[in-house]
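The other protein chains are all here in position, but one chain of the complex has been omitted.
Now for chain A:
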Amino acid sequence: MTRLTRRHLLASAGAAASIPLFAPGIVRGQTAIPIGLVTPLSGPQQLIGDAVRVGAEIAVEGINEAGGIDGRQVALEIRDSKANPNDATVAARELTGAGVNLQLGAISSTVALAMGTMMEGEGGIMITSGAGSEKINHENYSPHVFRVGDNPYTRAHGMVQHVADTQPDVNKWVGIIPDHEYGRTTWAVFIDAMAKRWEQTTGNRPEIPDPILVPYGAGDYKTFIAQATRLKPQGIFTSVYGGDAVTLYQQAKPFGLFDNLDVLVDSSNEFLVASAMGNQVPRGWTGFHWYYKANTGNPISDRLYDEYVNRTGSQYPLGWAAEAQAAVLAYKASIEKTGSTETQAVIDGLKGLTFDSATGPRTIRAEDNQAIKNAEMAFIEPSNSAEAGFEVTDSISIDGADVIEAANPGEKLELTTL
């Protein structure tokens, strides 16, 4: 028989007292709603992951300050995905094992695609925060994975429609595309948009050779730049991203490639390139998850901007923060709608849900868990008078309902070629 000593008693009491400190979702004796954030907080995508974390934290604090969800506070449980599917699934599984069934933060396509099967098995939900692959709501559709942001199809069709409306004479295009899953997806949907919208809008058939594929993480793009220059394009579409894009634009300067264009369409660099290059940034359109000035007057956007600037010191927030904020707000709306945090109830609540976000109302399609969200883009130009060396001289927000593809979950997205 085990003898209960005073030391055992004290140890047991200490352990019991420490449970609220470590158990997710239990705050000061009141059960909080835990939401897991699994996003890259180290490695090559940490810059984006940090914006996602800030956006999620701002959303959670805003909800808690306003009284929580149905009177319950929200607790954010943060894990590092390292932008790696293996690390991300381990972190997500650990969270679901601890009872954190509601998660967000996947920003890379490979991580988001790995989440489907895992979440179905573990009984959790993942809302992505910027992952681009069209497979998420098509051939790899999972009822447990939601995308509350725009997808590459929506963005490419929005961009092409806008350029077709405003610069219909730009007929000779070249693509500079990173040679990976995301790059090839963006090119395929760009061609689809050109095939379906350009000729219909402008009356001209666009001239588009095969894209110039560039390796990921290369130090020297000059051969590819020379190839693009000799084609003498009027317009360039590129989805080269982040540091690679900075290097590409930098090395292209002596060639005059981007300076001699009628239009540059950069699918997704937001302020990343402009912040690095200042007054050397090439003038052109770039896609945004959320461009704050296009949403001035929207209290959700205004609060996100102010808080983001306060926390990071950056005047140019990354739109991924708004995707994380939107994910948290979607969970809130779903829980309030169904009155439950159980996985199936939250899934049911998210399907067909319309909720407010920093970019205005978004509706999650019940068929494929894809949100109908505005496609936003801004025109960035170098400026010697602006402190940052660049300024935004135009921006647009295109109704997502006008440019989104039809829902066909489980089916490959059928795209047109020229």
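Quick note on the criterion: a residue touches a chain if its C-beta (ideal position, glycine included) is under 8 Å from a C-beta of that chain, and two chains touch if they have at least 3 such contacts; residues count from 1.
The criterion applied here is as follows: contacts and distances are computed from a predicted model.
Colleague: Quick one: the chain not pictured, UniProt calls it what, "Methionine synthase", "Acyl-CoA dehydrogenase", "Amino acid/amide ABC transporter membrane protein 1, HAAT family" or "Lipocalin-like protein"?
Modeller: "Amino acid/amide ABC transporter membrane protein 1, HAAT family"
Colleague: Decide which residue listed in A:D179, A:E207, A:E342 or A:D399 touches the omitted chain of the complex.
Modeller: A:D179
Colleague: So which of A:A59, A:I236 or A:L272 would be touching the chain we can't see?
Modeller: Residue touching the chain left out of view: A:L272.
Colleague: Of the listed residues A:Q234, A:Q280 or A:N298, which contacts the missing chain in the full complex?
Modeller: Residue touching the absent chain, from the options given: A:Q280.
Colleague: Just name the one of A:E94, A:E120, A:E139 or A:D244 that touches the chain not displayed here.
Modeller: Reading the full complex, the residue touching the unseen chain is A:D244.
Colleague: Kindly note down the residues of chain A that lie in touch with the hidden chain.
Modeller: Interface with the chain not displayed, on the chain A side: 44, 46-47, 50, 179, 210, 212-215, 217-220, 222-224, 226-227, 229-230, 242-247, 250-251, 253-256, 272-273, 275-278, 280.
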